[in-house]
Each structure stands twice: as C-alpha cells, then as structure tokens.
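If you scroll down you'll find the structure; I have some questions about it.
A single protein chain has been removed from this complex, and every other one stays in its place.
Moving on to subunit A:
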Amino acid sequence: MSEATKPQPQAKGEKTPISDTSYVGIDAILEQMRRKAMKQGFEFNVMVVGQSGLGKSTLMNTLFKSKVSRKSVQPNVEERIPKTVEIKSVSHDVEEKGVRMKLTVIDTPGFGDQINNENCWQPIMKFINDQYETYLQEEININRKKRIPDTRVHCCIYFIPPTGHCLRPLDVEFMRHLSKVVNIVPVIAKADTLTLEERDSFKKTIREELRANGIDVYPQKEFDEDAEDRMINDKIREMIPFAVVGSDQEYQVNGKRILGRKTKWGTIEVENIAHCEFAYLRDLLIRTHMQNIKDITCSIHYETYRVRRLNESNILFTSNPPDHPAPATPQPNGVAAHRSSVE
C-alpha cells in the first residue's frame, strides 16, 4: 500500500530537508505536544519497600519536597508494626511551573518485619498485578474512557539496610521476584552510617550479587535504545545502588538554608553529592528518567502481564490448544510454573 520515497533523488536513508526558502512548520508539533501534556497533566506512582525504620517516608518527603508520605497524612496513628504486610497508597496533586502531576506514593508497612518473612513479597506482587489487571480491564472494555487512569506502579524503590556486608536473602528473593514485573531501584538507606570506603565496597558487593542472581534492576540493560542511551545508563549502572540520606528539616549551613541532618560531629547535607547520592537518585527518578520509567512500565512490564493473562484465558476456555494463529502459545509447564510463582 505505501512505499517510503524521497521527494528528491537522494541517497537512500537520508532524510529530506525542507527547502530553506520557506518554513513549513512541522516542528511546531513539539509545541503542540507540550501544550497538550501540560493540559492533561502527568501521573506517577512510586512504591517504597523496606523494613520499618529505614527512613522510607522521610526519603519520599525529601524527594518531593513536601509531605507526601503516609505518615504525614495520618499523623495521629501510633507507630506500630503491622502483623502482615499492608499496602497503603496516598495520592497528591502537585504542581510546579505549570506542570501538574498526580503523585501516588505506595507504602508497604510490615514488609520484612516479622519473624518469619516467607512470601512477604506476595501481597506486593498481588497489588502490582492487580493494578495491571485494572488497567487491562479498562483497556478491553468496549466503551472505554478517553484517558484510562493509570494506577500501575511505575517504580519500586527498595531500601537496603546499611549493614556494609552483603545483601540479605530476603533482599535477594524480593528483588528477584519483583524485578520481572516492575522497575526496581535499589537504594542504600541511612547511608550516613557508612564511610566512603565502606560504601564503595558495599555497593560493589551488592552489584556482584545482583549480577550473580540475574536480577535486572532499573535501568535494565536490555531496554537501552541506542548508543547514547547506553552510555548514559552505563554511568548510572555503575553507581547503583545509590547511598541516600533523607531529611525534611532545614539547617543553616554557610549562610544557606539547606536540608540536612545535624549531628554532633557535623551536618550532613542531603543534596550535596560529596555527602550522599540523594541528588543522583532525584535526578534519575524525576528530572531525567521519569518518562523512560513510565514507558518501560507501560510497554514492557504491562505487555508481559497482558500476554500472560491473555494466554491464560486461552488455555482456560479451550480444552485443546487454539489452532488459530495465536502469536504466543505457551507451554502448559511454563504457565503453571509462572502461576505458582505469582500465587
């Protein structure tokens, strides 16, 4: 039906430039897109996972420079460790320079806090899959909304306690299971307890262990689009996991008011990259890669879920495997194994 042809005879592969005499205005579409995006606003859903006491809520407040965490919303609840993993999500509308964003922070109190932590990631997996399911249901409706509300978890920040040794089995298990369904960003929490050398060796050990266990954290190597991307992402991969310190209190340092933690031996400046890597995390998550994180969730994790789900129904509803040209016919073993891992 169509063939790509160049209007003027040029070497194949070359893009045709519009003549300089007059300006067509195609690049005005960028402005139009920007306008549309500003009007619609953005959505971002972050999940924080880690044992209690690692500073998750504080970090969220620091990242988004406002009281977005669950604790700020429920100030009067006494801090008790729940008996099972609960999922609590809080949504906020934030706005900056005309850009509106609906930010949802999903907290998981109770994770890793029990004596027996077996399968404590399952409620989390279930929650994530439930969000995918809701989206899928809406997508296959006949009368569907113009903009399907996106509650899918875009990013999961996993807090590693600063032991300085290596990853604990719980950490490995959790990340191994969840890196397949969501973008995981591991961070070393309360990093002000590690000296710089300890921090570096800890990070190296963690990276080794992640590699050894085949855990792909964000940014995943396989989703790099081109050489430029790969370069940028390689730099990030060398720094993972970020050693962060969170704080929502301001102190006076050198005449400026900055966020920090004041101790007897000095003040740790949160946004000083010589002190901790909070700034890198913030840049990655918000300033440079937010769209990319959302894209990977949308086009890869969600699609994987969708494929699996649709194939499951296929097997559910037919006694024989379908003989019409279904692009993916999974082996029954594969599906069964996956199902057991989900359950």
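Going forward, a residue touches a chain if its C-beta (ideal position, glycine included) is under 8 Å from a C-beta of that chain, and two chains touch if they have at least 3 such contacts; residues count from 1.
The definition used in the following text is that contacts and distances are computed from a predicted model.
**Q** Can you work out the missing subunit's protein name as recorded in UniProt? Choose among "ATP synthase subunit d, mitochondrial-like protein", "Autophagy-related protein 13", "Matrin-type domain-containing protein" or "Septin".
**A** Per the UniProt record, that chain is "Septin".
**Q** Hey, which of A:E86, A:D200 or A:D234 is the one touching the hidden chain?
**A** A:E86
**Q** Return the single residue from A:A28, A:I81 or A:A212 that touches the missing chain.
**A** A:A28
**Q** Which one, A:K36, A:R80 or A:K256, makes contact with the chain that was left out?
**A** Once the missing chain is taken into account, the touching residue is A:K36.
**Q** Name, in rising order, the residues on subunit A that touch the hidden chain in the full complex.
**A** 1-8, 15-19, 21-30, 32-39, 42, 44, 63-68, 70, 73-74, 84-99, 101-104, 106, 123, 126-127, 130, 133, 137, 140-144, 146, 225, 259, 282-283, 286-292, 295, 299, 303, 306-307, 309-311, 313-314, 317-318, 324, 326-328
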